[in-house]
Each structure stands twice: as C-alpha cells, then as structure tokens.
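This is the structure, below, for whatever I ask next.
The complex appears here without one of its protein chains, the remainder shown in place.
Labels run A, B and C following the written order; every chain starts at residue 1.
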Amino acid sequence: MSVPEVVMLATGVVGGAAALLVVTSRNVVHSALYLVVALLAVAGVFLVLGAEFVAWAQVLVYVGAVVVLLLFGLMLTRAPIGPTGQGNELGKAMPLAVALAVFAGLVALIVTSYGGEVIALEHVPPAALGEVLYVAWALPFMTLGFLLTLALIGAVVIARREEGEGPLPEPDPDEPEAAEASPPDSSSWPQRQPEPTPDEREVSA
Amino acid sequence: MAAPSLPGSGLLKGLGLTFKTMLSPATTAQYPHVKPELPPRTRGVIALMEENCTVCMLCAKECPDWCIYIDSSKETVPVEGGRTRTRNVLDRFAIDFALCMYCGICVEVCPFDALFWSPEFEYAEYDIRELTHEKERLREWMDTVPPPPPLEEGAVPPAEIEAGIAAARKEAEEAVAKAKAAAEGGGEPEAEGPQIDEELFARLVAEGTPERAARAKAKAAFVKAQKRREREQGGDQ
Amino acid sequence: MSETLPHEGGVILPGGPGEAMSVEIRDGGLVTQEMNLNIGPQHPATHGVLRVVIDLDGEVIVRARPVIGYMHRGFEKLAEARDYRQIIALVNRHDWLSAFCNELGVALAVERLMELEVPERAQWIRVLMSEWNRILNHLMFIGSFGLELGAITPVFFSFREREDIQSFLESATGGRLHFTYTRVGGLKEDLPAGFLDASRQMAATMRSRNDEYRQLLLGNEIFQARTKGVGALAPDVAVDYGVTGPTLHATGVAEDVRLSEPYCVYDELDVKVPVRTNGDSYDRFVVLLDRIDASLDLIEQVHEGLPAGPVNRKMPKTVKAPEGATYVRTENPLGQGGYYLVSDGGKTPWRMRMRTPSFSNIQMVPELLEGSLLSDMIAILGSVYFVVGDVDR
Partner (left out) sequence: MATSVFALEPLWLALLLQALAALLLFLIGAVVVGYLEHKVLAHMQDRLGPMEAIWHGIGQLPADGLKFLQKEDIIPTAADRWVFALAPAVAVVPGVVVIAVLPFGPGLWLTDLDAGIFFALAASGVTVLGTLMAGWSSANKFSLMGGLRGAAQLISYELPLVLAAAAIVIQAGTLSLPGIVEAQHGFTLFGVPMIYGIPHIIGLGLFFVAALAELSRPPFDMPIADSELIAGHMTEYTGMRYAFFMLSEYAGMVILSALATVLFLGGWYPWPGVGLPEGAAGMVLGFVITFAKILVLSAIMVWLRATFPRMREDQLQRLSWSVLIPLGLLNIVLVATAKVWF
C-alpha cells in the first residue's frame, strides 16, 4: 500500500470508530466530542483525496461552528454532568436498522457509480474549485445560497415572533443624559420593573 | 435600536488618557529598594522608655486587646536617714504585636511618658512567637523614635508641654542672669477663643444674613486678617 | 436553598441519575428550570464575604437573596465592655473605609450625652478629616466599580490617589486606614506643621484627577451601555428601604445629614449635595464623582476658615457619660450613620447600637437584581455602595 492509502485507511478507521462512539456513548457531551473526532477524520479523508479546500471548510464549518452550536445547546439543556439515563426507549434495533440501510445504500451508490475505477489522487487548487463552483455550477450554487438565505430569514422571523423571557430592554443611548445642573424632576423617575418589549429581544444564533 | 458600538469620542478619550499615562513616569514606589519616608506620628511600633516606667499598669489595663504583659516586683530602697521605701521594679514588659491593633491607647494613657510610637515597621517574623517583643527589644526601638513634629499654624500646644517649656525656659533664664526682662512665651498665638471681625459681623447682620452664617464669615475674615498680620510681621524681621 | 417552583402538571421527561435538570413541556412550550447560583461568600464582586443566592433563568436573575453575617464580629456587644476611648479605636474597624466618620459619630454621641462643647478648631479639623475620609472612600468604590465592569485601570488610578491622601493624613493621625484621631472632647492632637499645605496641594491634584476618571469612564460608550438604565432605583422605593448616601442621591432625593441636621461646623459651611435623577448605576457612579468635587469644595472652605485655638478640652482621666440615651446621625461616606448610645452612668456604654448605611443599602439588592441580567448584577452590586464589615458589624 502507498502512503496515501495507509493514511486514508487510518483516518477512515478513526472516523468510523469515533462515529460508533458517537451513537453508543452514554454521555451526550461525550458523543458530541466524539463527533468532533469523526468530523476531523472526515476532513483528513478529504485532505488525502486532495480536496484541501473542502477539508478546511469541513473543519471551519462543522468542527468550528456546528459542533460548537451543538455543545452550546447541550450545555443549555443538559447542564449537569454525568450519563444521561436511557433517553428515548424506542429500542436500539430501529436506529441500527436505519443506519445500516443508509450505509448499504451509500455503498451501493458508490460501487455502481465508480465500480473498480481507480481515481488518480491529485491536488485540487482552490482556484480550480472556484472555477467549477462559480462557472460550471453557478446556477445550482446560487440557488442553494438563495434557499439557505430564505431559511435563515425564516428562522429569524420565527424566533422573533416567539414571546418569552429575554434580557431587559436596552436603555436608549440617544436618550438625553440627565444634565448636571438640571433640578430633580420627579416625572423622570424610572419604572420599577421595565417590561421587555418583543422588538428589543435579542436575535442570536 | 442603535448598538453602542461605533467607537465614539468617549472611547478615544479613554484611550488618550491611558496612552498619556503610559508616557508619563510611573508612581510605583520601589519599596524594598527605596524605603518610604514616614511621618513622625506613624504608628509603626511601640517603644518603651524603661527608665520612665513606674509599673502603674495603666497601659496594660487600657489596652483593648490585652496584649501588654507586665511583671513586677517590689524592692526596698534604703533611704539615708529615713525610713526605707519600697519601689516597683519592672521585671518584664512585653507587647505582643501579633495581637496589638495599633490603636495607640497605651502610648496615650501612659502618665510618665514611658511609651512612644516609632515609625519603624519592618519587624515581620516567620514565627508568631517572635512578634512578642520583650522590654529589651522595646527599649531598642526607643532609638528610632523621632521628635514630635512642630504643630500647624494656629495650634495651641498641650498645656503640660507648654508648662514644661515654660519651666525649662524659666530655669535657663535664672541660670544665665536675672537682669534681662525678656518677654515670655514668644511662640504662642495671641488669640485663644474664636475671635471675629466685629465690623463685618455687624454689617452682615444688618444686611439680614443669619447670625450663625454671619459669625462664620466674620470669623473667616478675622482669621485671614490675622494670618496676613503674622506674615507681615514675619517679613519685617 | 433551592427555591425552584414545583412542577405543576405538564410532561416531565426523565432526567438522568443524580441529574437536577429535567425537561418539562407545558402549554406547547418548553418550561425551563432555574439554576441556583451562589455568588459568594467568596466572590470578587461582593467586596468581602457577602453571599447572594440567586436563581437564574438563562442569564436573567429570577430571585436574589443576600445572605449576610459572615463577617459579624459583634461590635455592638464588644462596645458594652469597652470604655469610650477604646470604642473609638473599635468603631474605626467595622467600616474600614469610613474610619474617621465612624469614630466621629461615636465621639459626638458621647459628647452630646455629656453636654460637652468641643473647641472650635477641633470641629473644623473634624470636618476636614471627614471630607478627606469621604474622598478616600469614594475613590475606593470608583476604582472597584471600574474593575467589576472589566476596566482594570481606574482601580490603579484611584489607589494612586488614595495612597497620596493616606500619606498626608498619616502625618496628622499616625494611621493610614484606622485613623483613631478623634477623642471625646476634641482630637488626639493638633495638625502637624505643613499639613494644611499638603492638604491644599492634594485638593488641587485631586480635582484634576477627578476629571481623569470622568475622561476614562463616563464618556466611554461601553461604560454607558453597561450602566445606564441598569439597576434603576425609584426614589420612593429607596426611601422605603432606608437607603441613604450616594445611592439615595442618585435617585433625586437630596437628604443629607450635613444639611438637615448639621453637626460639627457644617452649618457654617456651604455644603453642596450632588443629585442625579435616574437612580441607575450610571447616576450612582456620577454622584460619587460629583461628591468628591463637593467634598473638595468643603475642604477648601476649611482651609480658609480654620480658626486658631486648642483642639482639646480638659477631660477627666476616665470618661463617664451621664445616665441617659442619645441618638446621633452623621453623614458617612456611604450614607447615614446612626449611633444610639445608652449609658447608665458608667465608664462603658450600657448599650450601643449602630445604624450603618451599608446595612440599609444592601436591603435594596433583591429589589434591584430581580429581572436583571447576571452581568448587570456586577454593575448593581458595585454601585449600591456597601462595605461588608459595615453590613455585618
């Protein structure tokens, strides 16, 4: 075996093992951390295949953002540490079946598409990738971008509509500051409990 | 709503100040290398003038946290041609500085001027027991006691000090000669009680100023005038 | 300690073993559970050993409860076994930032019981010392407030000034923090030569330095965003809780003992009480800075008007207050100090009760904290001025 093949195999094994641990781990946060390993392994596979840009995109988007978001959510809801019980007791058979089915489907797809064809590993410079993405596939790419933007706007709209707790409204910085010399004015005494207004709720990730 | 984000003048002003501070020399005192200059009244450590102590125990009694330990014994002193007298002998005088709260009550209540403050403060120890200074150590601190500072303009020295100075001066005068009739007590201020500028006071009251406020203003005016007079006198000499 | 709400109805999804968190769905929405958080007794934001138990919903404080008493040293009881001279050394210490003002309050109470008239010069010097002590105190809070908001420089600046002021106060009193300069019937001794010059010089320096704080913090947009509208206190609530001092002045109420019930020679001086109207953290901070200027004005008046004369009355060896009771109010740096002195004619008080400003100010904390963000808690605790020793005594 050549060096790239060995590396490919190694990253594949690590990625597979980590993926298994993601679903078998009792601790959700551990699962998320195994996911990091799995995703990094996938980035490694991309790297071996010469898709440098995709590999770094994988790291930036998935490890740097998606998993962080995931962990963020977990910490918010499952704050205390320790294994998290049984969870959903639908049994292990069904997820396993679904996973196996997906795996089989993917394998079949790859085998039928490429068969025994050997792909020469070559480094794809980002410029070439850009060429493909923005020239040959410009329309699908833009459609996708448009779709994602719509989804984002939708998410913002939904998040804003929801009433509920949030930080107190910001004081208006344009509000004129009480002048040093101005006499005490009882009419400007503030409310004891300012109500949060929906407009001023924070829209965060 | 506008986020408080755009770097405004306030942010820049602060940056300017810190930058200016960076360029000016720092005020840090390089302590172990440069010793601080402490005023004479600093309550650093208590010194004992053993010779003055009569074992009256006042300091030990008045100490709020009982950190002064005194042992004494009686000694008979034969007096020629008279009855023998007993005298208190100081066997032990120790101050536990681990307990002391540096309030200075002992120094203040001592009727025979046996205790003094010294600004020395570098007597930290690794062992807390070492912080109990016995009378020998306390006597050593005596060498570091500074003379009391002169008082601010307009102050009246305490009566006993004044009396002491007067007595000493009188003695000195007697010893030198009886010829001169020098004026006594050059240093004291002429005024004891609050004096006021009567003229101004009358005018202010006439103008309808409340009496207290008028009195205050008149007093301030008087003090100012007095100071001016003193300065002028000083300039003449 | 946990005061979480009982789960009424709804579906509770199982939590893990030993897990305090469970998920409840009610009315089609996720019911979140509050997190109980102990701020203190060892926490940098509480200036000592105050403990605030808060319940958090996300970062919003739902409930807050200050737990005090970690620093209780029984000052009032101790005072019953101390003679009046010793008490003065003692009351220096519960509010270590207002040492002189506290000892002055006790001395005034004893003098009132004894019906003593204190020499004029002593009274003026008492005012001078009180005002310098006030500035010392405010500098401390100005510095620490900046620090709590994450600005680390003001505290070094304010300690630089504190150091200078303490140094020349030390030349008169012998102490840097615990002055022990007042005596029943006057002062320990008169000012040393050169003190007034040093004081004049420091007052001038302090004025320019005070502008530096304004330059460093007040105009800063981040500082304004962190403090404006945060912890806004309504004047009626403040009065109800007995809040006094700068915290009260920031709400627009100009109650100040130096004006309403003058002691020493405050009635002969032109006392200015800076007042702001919003009652929020920003205003409380501005009031502090303005009070430094007001104190400097007073100090300059004392420089001008200090009369000559003795600073002490001849006192008996043992001071005994006649039988009776009195209550003296003083304007301490943090608010109103009250000293209730009951004497049975002996050389120690029969009972001495202190009304300390910090204790009243701290009562406000739950009122202000509830509904605010955790980060605002720091801005609020830092600007409701209190000293834990003064709270717990």
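Convention: a contact is a pair of C-beta atoms (placed from the backbone, for glycine too) under 8 Å apart; a residue touches a chain by one contact, two chains touch by 3 or more.
Fair warning: this is a prediction, and the values are worked out from it, not measured in the lab.
K.L.:
Among the chains included here, which ones are touched by the excluded chain in the whole complex?
P.N.:
The chain that is not shown is in contact with A, B, C.
K.L.:
Given the full complex, what residues of subunit C touch the hidden partner chain?
P.N.:
Subunit C touches the chain not shown through residues 35, 37, 43-45, 59, 146-153, 156-157, 160, 216-217, 220, 222-223, 225-226, 373-378.
K.L.:
In the whole complex, what residues of subunit B lie against the chain that is missing from view?
P.N.:
Contact residues on subunit B toward the absent chain are 3-6, 11, 14-15, 17-19, 21-22, 24, 26-28, 30.
K.L.:
Touching the hidden chain in the full complex, which residues of subunit A are there? Just list them.
P.N.:
These residues of subunit A touch the chain that is not shown: 27, 29-30, 33, 36, 52-53, 56-57, 59-60, 63-65, 67-69, 71-72, 75-76, 79, 81, 123, 125-126, 167, 170, 202-205.
Keep in mind that, in the parts below, only the chains that are shown with their structure count from here on.
K.L.:
Farthest chain from subunit B, comparing Cα centres?
P.N.:
A
K.L.:
Hey, which chain is the most central one here, using CA centres?
P.N.:
Going by the distance between chain centres and the overall C-alpha centre, it is C.
K.L.:
Taking the mean of the C-alpha atoms as each chain's centre, how many Å separate subunit A from subunit C?
P.N.:
50
K.L.:
If you average the CA atoms of subunit B and of subunit C, how many Å lie between those two points?
P.N.:
Chain centres of subunit B and subunit C, defined by C-alpha means, are spaced 28 Å apart.
K.L.:
Express in whole angstrom the distance between the two chain centres, defined as the mean CA positions of subunit A and subunit B.
P.N.:
Taking the mean C-alpha position of each chain, the two centres sit 72 Å apart.
K.L.:
Mind pulling the residue numbers of subunit A that touch at least two other chains?
P.N.:
Residues 170, 173 of subunit A each touch two or more of the other chains.
K.L.:
Which subunit B residues touch at least two other chains?
P.N.:
Residues 4 of subunit B touch two or more partner chains.
K.L.:
Quick one: which bits of subunit B touch subunit C in the complex? Just the residue numbers, please.
P.N.:
Residues in contact with subunit C: 4-11, 13-14, 16-18, 21, 27, 38-43, 62, 64, 101-105, 108-109, 117, 149-159, 189, 191-194, 212-213, 215-216, 219-220, 223-224, 226.
K.L.:
Name, in rising order, each residue of subunit C that touches subunit B in their complex.
P.N.:
Interface residues on subunit C, with respect to subunit B: 82-83, 85-86, 89-90, 92-93, 120-121, 153, 157, 160, 167, 170-175, 178, 180, 188-196, 212, 215-225, 265, 267-269, 304-312, 314.
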